[in-house]
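Just one protein chain is left out here, and the rest sit where they should.
Now for chain A:
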Amino acid sequence: MSAFEEFDQERRAIDTLLEQGYQVIRIAEDLDGARVTFTHGGPGQSPVELLLLTADARKHVTTVVFAGRKPAAPIETVI
């Protein structure tokens, strides 16, 4: 898998959760990557954790939180 595909898989996982209404509540970084915890306000929904390995996905998730919003469109890296 190319580096981009690895990132793209992780980005999709993040964006899917965000589109479902999940929010990032915690990011714990260690030697193995970033463990990102998402929660959903809805009843009966338990937190979800993603382990992000790629640098670009770790950047993406913090950019989303930093911008205070879900991205309007996926990050366009190819033109």
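Here is the rule we use: a contact is a pair of C-beta atoms (placed from the backbone, for glycine too) under 8 Å apart; a residue touches a chain by one contact, two chains touch by 3 or more; residues count from 1.
Here is the rule we go by: contacts and distances are computed from a predicted model.
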Undepicted complex member, UniProt protein name, chosen from "Urea ABC transporter ATP-binding protein", "Mycofactocin maturase MftC", "Heterotetrameric sarcosine oxidase delta subunit" or "dihydrouracil dehydrogenase (NAD(+))": "dihydrouracil dehydrogenase (NAD(+))"
Touch residues of chain A, complete complex, unshown partner: 2-4, 24-29, 59, 62-63, 65-67, 71-73, 75-79
